[in-house]
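One protein chain is absent from this view; the other protein chains keep their places.
Right, subunit A next:
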Amino acid sequence: MILLQRCVQSPIMRRLSSTAQAKNYTPPASVIVPSPQYPTPVAKKHNLVQILSEEQMRRRDTDGRMHLFSRKNPHCVVPGSVLLVENSTSLSKNTTTTFMGIVIAISRKGIDTSFTLRNIVMKVGVEQRFFLYSPMLKTIKVLQRSSENKFRRAKLYYLRDQPGKVFQPLQGLWKQEQAEVAGGNARK
């Protein structure tokens, strides 16, 4: 939707725009002020699809999750980090499910960016793949960010056969997280 940027200025607006009052002006309730628009896209050299997907990602990026997985972010999520994901199971009800696990794969494909978490639940390995820009994905919490030298691969599929002691600290992290949440609720 393209808005007209310059509308006919009333005498009041002309007077106000030149003073500091313009900054503090709040329109009356009867006036519908549109929400801030995104910067006007400039399509050059056939990159329209790229622009549209970038805009889609920006619109879905309500809580800064794009920054969490952005390569430009020096503190981004790397394979080997422990994440806690809260997923709403139905849009009508308020039910959510939580899943915690180690990131074993990050697939960056614009709006279809996804990451796979692996955990051992009741002695059975479970892997779940979440799509970053899905509206059902409520919150992503980084419980532990792994150091660069610990996992030297982009995809940690070898953990399916040779887990070592990688999954042992997860139980403790989960309990710590539960305690924090309980403490937060108690304080409220």
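The rule is simple: contacts are C-beta pairs under 8 Å (C-beta built on N, C-alpha and C of every residue); 3 or more make two chains touch, one makes a residue touch a chain; residues count from 1.
Simple rule for what comes next: contacts and distances are computed from a predicted model.
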Absent chain [UniProt protein name; select from "Large ribosomal subunit protein uL14m", "BOS complex subunit TMEM147", "AP-3 complex subunit beta" or "Tubulin epsilon chain isoform X3"]: "Large ribosomal subunit protein uL14m"
Listed residues A:G64, A:G110 or A:G125, member touching the removed chain: A:G125
Option from A:K141, A:R160 or A:K175 whose C-beta touches the chain left out: A:R160
Contact footprint on subunit A, counting only the chain that is left out: 87, 89, 97, 99, 116, 121-131, 134, 136, 160
